[in-house]
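Missing here is one protein chain; the remaining ones are kept as they sit in the complex.
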Amino acid sequence: MAATGASVYSYKYFAVQFPAERPYLAHVEINRPEKLNAFIEPMWFEMRQVFDQLSSDSSVRAIVLTGAGSKAFTAGLDVKQAPLVLFSDKGGSDTARKAVNIRRYIHQFQDCLTAIERCEKPVIAAMHGYSYGFAIDLSAAADVRICTRDVHFSVKEVDIGMAADIGVLSRLPKIVGNFGWVKEVALSARIFGAEEAHRVGFVNSIHDSKEAMVGAALDIASLIAQKSPVAVQGTKELLNWSRDHPIAEGLRYTAVWNSAAIQTGDVSTALMAGIEKRTPTFEKL
Amino acid sequence: MAATGASVYSYKYFAVQFPAERPYLAHVEINRPEKLNAFIEPMWFEMRQVFDQLSSDSSVRAIVLTGAGSKAFTAGLDVKQAPLVLFSDKGGSDTARKAVNIRRYIHQFQDCLTAIERCEKPVIAAMHGYSYGFAIDLSAAADVRICTRDVHFSVKEVDIGMAADIGVLSRLPKIVGNFGWVKEVALSARIFGAEEAHRVGFVNSIHDSKEAMVGAALDIASLIAQKSPVAVQGTKELLNWSRDHPIAEGLRYTAVWNSAAIQTGDVSTALMAGIEKRTPTFEKL
Amino acid sequence: MAATGASVYSYKYFAVQFPAERPYLAHVEINRPEKLNAFIEPMWFEMRQVFDQLSSDSSVRAIVLTGAGSKAFTAGLDVKQAPLVLFSDKGGSDTARKAVNIRRYIHQFQDCLTAIERCEKPVIAAMHGYSYGFAIDLSAAADVRICTRDVHFSVKEVDIGMAADIGVLSRLPKIVGNFGWVKEVALSARIFGAEEAHRVGFVNSIHDSKEAMVGAALDIASLIAQKSPVAVQGTKELLNWSRDHPIAEGLRYTAVWNSAAIQTGDVSTALMAGIEKRTPTFEKL
Amino acid sequence: MAATGASVYSYKYFAVQFPAERPYLAHVEINRPEKLNAFIEPMWFEMRQVFDQLSSDSSVRAIVLTGAGSKAFTAGLDVKQAPLVLFSDKGGSDTARKAVNIRRYIHQFQDCLTAIERCEKPVIAAMHGYSYGFAIDLSAAADVRICTRDVHFSVKEVDIGMAADIGVLSRLPKIVGNFGWVKEVALSARIFGAEEAHRVGFVNSIHDSKEAMVGAALDIASLIAQKSPVAVQGTKELLNWSRDHPIAEGLRYTAVWNSAAIQTGDVSTALMAGIEKRTPTFEKL
Amino acid sequence: MAATGASVYSYKYFAVQFPAERPYLAHVEINRPEKLNAFIEPMWFEMRQVFDQLSSDSSVRAIVLTGAGSKAFTAGLDVKQAPLVLFSDKGGSDTARKAVNIRRYIHQFQDCLTAIERCEKPVIAAMHGYSYGFAIDLSAAADVRICTRDVHFSVKEVDIGMAADIGVLSRLPKIVGNFGWVKEVALSARIFGAEEAHRVGFVNSIHDSKEAMVGAALDIASLIAQKSPVAVQGTKELLNWSRDHPIAEGLRYTAVWNSAAIQTGDVSTALMAGIEKRTPTFEKL
Partner (left out) sequence: MAATGASVYSYKYFAVQFPAERPYLAHVEINRPEKLNAFIEPMWFEMRQVFDQLSSDSSVRAIVLTGAGSKAFTAGLDVKQAPLVLFSDKGGSDTARKAVNIRRYIHQFQDCLTAIERCEKPVIAAMHGYSYGFAIDLSAAADVRICTRDVHFSVKEVDIGMAADIGVLSRLPKIVGNFGWVKEVALSARIFGAEEAHRVGFVNSIHDSKEAMVGAALDIASLIAQKSPVAVQGTKELLNWSRDHPIAEGLRYTAVWNSAAIQTGDVSTALMAGIEKRTPTFEKL
């Protein structure tokens, strides 16, 4: 419950706030600034918990995700604590058994990020400073991305000898409609900045400071949080489904979805408020 | 028949013209300017008739779609005449029966817009002024979109308490390669203008006045209408198919399609005209 | 073998070089400048051989594709030598039998271009001057596209009375996230230039001269060639797979792929080199 | 309305009855026995009307489809009235234009049969005597097939020089899980009988006479008609969807579907009737 | 761990045994015989735990699933404890909010059954007596089904006013290649017996008593447990993937999968044992 959030949302590596002046918002901050918010294994499991909890918290309608401190959204995976499975003998020396363990591990790791995508509430990722590797995977699972002017992005994985496997290669071609650019940055790991990210559509807007950016993220989130949660959560789901299906199947799924959703009282609430030119109030969801 | 179009194409809410100086073109205008071209139920059924008829009218090779009057392409659905099914007792009080009726209704409504997509001739939507809600659904089913500098766009549905269900959520992610932007405008219903629409690829060009825009739309349509209709209609179909399928299936369908289409005499007609540097003439289709 | 490339890579219409100062690179040049590099039938079969050979040549890690001479990347298919099958009586006069022959022919032709896509090494297409028809099909099968400021592009096929069938209609909607623009240029065959191509995401960058462009292409390729080939080839494959599948299937395929790939020694090689701040050296692949 | 069916359901080639003693049933009979119920063009359009009408007739919950007379369910298409389009000059002599007309024609013809599949009420096809060509296409679009012991089946199309194109090749592999058998009968057009059809799963049961068979079909239909129409129509839809999708997508669509459907009062009606051991009564749908 | 299974596998409604004389087998028994093994909500969550645990227990290579007592595998859901969500006011009175809660609930419930399908070890379901409703959903998620001669099956859901939504409608069409039969039993809820189930392919074999059946199930499981677990688990995964994909994608995924799996030492272990005509011993997985 957001109302009693302090106790319930007690995490080690994530600060979860519910800004008093911003009803229905949650602000999640990656909170390991002394290490540039670099991720170690317990952090991704914790992150999954955070978003699974917010997904069903009816006091929350939109979420902002940021990184603590002035230097980085996240510098990526903490390579000094690189997944031990890769170098350990779990699964023994048999290549196939090792592969099974690695596959299970990757699936689990992917699932921690997919928690952001399957979270029923929209997620705005606001990125500043170092935003490398894992930062791209993670924000690609969010709904909207914005950044500061000083951000440094890199799809970093090829630089550590591997194809990225926790989401960026699957998600980036679906969110940026410039496949040549996606190929280039993923194959070369070169750093790119805010302007380029904006031009190709990776981020929606650029801001002059972290403060300005967080404010803008909260504004987008607030705007969304004022709408009917039936409408908003349905829109997120239907856009994600449509991304992955032919248009005919998008239309069909949409009709089935709305055959229940449109029976909501929110439609008349919204229409009435529109006619009376006042802000509507919607029940929790 | 376009030649005798006046009698055949007699519609209440749509003006269909065949500009004398523009062979093979049809100009369809939404014609309820006193209500900002807002749609009421009979209009979408009529619109389906218009496009179904044009689809098989061999005198037509390209279509321009505009809104009458100076104020709006269309302000969207006429909420004062909001679909009665939503509030009526059709289907009685049983939620499931009501859902069945709603689903059938949405499918039918969707089909009226899909008529634009399945129309075998390319459709250029030219938008000015208020272009809200239904305007986006409708133009997303067209092949090319252009606009005036003063246009106001909004994916309006969340503002009336519902996820959009007649096409925009299924089509927008496939025509604009900027999923974060699609998410933002669909989740927030915020208004956006011509420049933004052009930058993200929702419209192909911006024009200074409605007249200039309509002229430009007719120019694009004319250019297309001068080409072989076998080539043009095949191109529309193959692009739509490819959008919805993996590349290998795009290639395969294309080869089967062209195994008949390429046997057309239009190929030699076009090649000869090219060599002789004159405009080719093609049979109707 | 690249080391003894001169004898092995002996082609009639393609010059294949392995720049001494650029380890692991291949530079393929379409070499029929006296005809603006227009393609005749033997050329596409030869092109397939070139890329199939490079795909498994472990001395090659990235490929640059250019057109010889100052005037054209390629002016497209040499229409004076238009595929005879179209006008010949192969398959006799029976429409269905003729269709079978045409279909087989198209599949074979498509496969010659798909050789670029299935080539396991990234391909950078660098285009200047006339880049019409076949030039678009061909470069759309490459991974990255760049161009000179003076380039002239056109999806030319409708101008010769046919829907394009060797790849552009299947690939363009997946690499350029602006479906209205794709529709317009494919339906109208109008010429477009470097700025427009860059704005919509068809090319990654624009260069002032052919020399500058080729240098830039070689730089991108060199950057990629310095990375682990396990990482690079996996990244190309996973991006292509993900383009064609829902995100959940992209993630799953990726996990299975990396269950073997991540067992490579390249990961520790790369990590060690990173820590020691030196350039890593990777085994061939 | 079934209640006043006589006037509403007035067709030339189809007899539509609503057996008084069998509530909620419709019995559709192909009614051209003097020609072995062979189909001519107006018949398939009429058939589409019949099933579209029954689909939304809330007095109908299940449908039995039979052929009039003692000799045939249907002998197939009436070849003496073979589709004129094939031999006419519609579309002129240009192969591509002719192909366009043929394609439109086939799509329309297919759609007349698909009317049976998209009909929201289950359809039981009961076949006797000659059941050739079109008989297989048509019954493959039904939900359940039964037959008499004397039935003669044949996938006849290759015998008239063409691959079947109105449904059997698309549907048979999905309803009979014996792909080798499907291949054999479709490639050879050989006649097969009731036992074979039952063994491979093309029919559910075999009956000794037409009367016995029709009685059995009505019994199955009656049994279905006693159930909740919300449950029955949902089951038909979900089975058809699941047939065409991976299991994960079947499950997901099902959950969305039932989120509305399960709110029906029919669940408690059925549970109460079960506890009280009486036959439940359900509202129309 | 199976070795210390007693303490680890302590469940309330499921008895999990590791037969001493049957290495690598787990025998899971639904254990609420006094209620005909009817399922109440805690049971399906517990069932998920059981199969998730077995999936990663390297001491287990194959699993047999049975129902305790002489009367029933399971009589289905315990309707007296029907899911409260259906009748409660969770989600309040708003239809859309209620639908959201129902959908979440169904997804969770489905997931409990999918645990059987995603369990990496093959599962043999052995059914006797009453095997209604949930029994079909549950066994359809298993890999192999066998039964006693006295079994009574029914796809029961339409009898309680709803389309089945926890798996049977999605899975049955993929495991039984007789779509007409699937339609009939799902639409009518009629009871069918062992012979019919065997004829259509729902069960692999019929046994004269529960004891004989359980013995047969253990024999199949033992046979599988003697094989290389790398081979067995890969086979389960590849068959499930292939069921849901076109053949070309089945082949491709298989090749990627085996590029790691085939590097196992189990291949030479098995080949050597074959040559030396002895039973091979494989490492755990």
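Labels A, B, C, D and E are assigned to the chains in the order they are written; within every chain, residues are numbered from 1.
Here is the rule we use: a residue touches a chain if its C-beta (ideal position, glycine included) is under 8 Å from a C-beta of that chain, and two chains touch if they have at least 3 such contacts.
Since the model is a prediction, treat every value here as computed from it, not as a measurement.
J.: Give the residue, chosen from D:Q53, D:T95 or D:S259, that touches the chain omitted from the document.
T.: Touches the omitted chain: D:T95.
J.: Can you tell me which of E:H27, E:R145 or E:K183 touches the chain that was removed from the display?
T.: E:R145
J.: Spell out, residue by residue, where the missing chain touches chain C.
T.: Output for chain C: 56, 92, 94-97, 99-100, 104, 230, 233, 260-266, 283, 285.
J.: Could you please point out the chain E residues that touch the chain left off the display?
T.: 122, 143-145, 174-178, 201-204, 220, 223-224, 227-228, 230-232, 234-239, 242-243, 246-248, 250-252, 254-264, 266-271, 274, 280, 282
J.: Which parts of chain D are in contact with the chain that was left out?
T.: 79, 82, 86-87, 95, 98-100, 102-103, 106-107, 110, 114, 117, 157-165, 167, 169-174, 176-184, 186-190, 200-201, 243-245
Here, only the chains that are shown with their structure count from here on.
J.: Taking a step as a move to a touching chain, how many steps at least join chain B to chain C?
T.: Counted as steps through touching chains, the separation is 1.
J.: Copies chain A, chain D: same or different interface, half of numbers shared as the threshold?
T.: Result for this pair: same.
J.: Counting C-beta pairs in contact, which chain pair has more, B-D or A-B?
T.: A-B
J.: Just curious, how far off is chain E from chain C if you go by their C-alpha centres, in Å?
T.: Spacing between the chain centres: roughly 47 Å.
J.: From the mean C-alpha coordinate of chain A to that of chain E, what's the distance rounded to whole Å?
T.: Each chain reduced to its C-alpha mean, chain A and chain E end up 35 Å apart.
J.: With centres defined as the mean C-alpha position, give me the chain D-chain E separation in Å.
T.: Roughly 33 Å, centre to centre.
J.: Out of chain E, which residues touch more than one other chain, so two or more?
T.: Answer for chain E, listing residues that touch two or more other chains: 95, 99-100, 260, 263.
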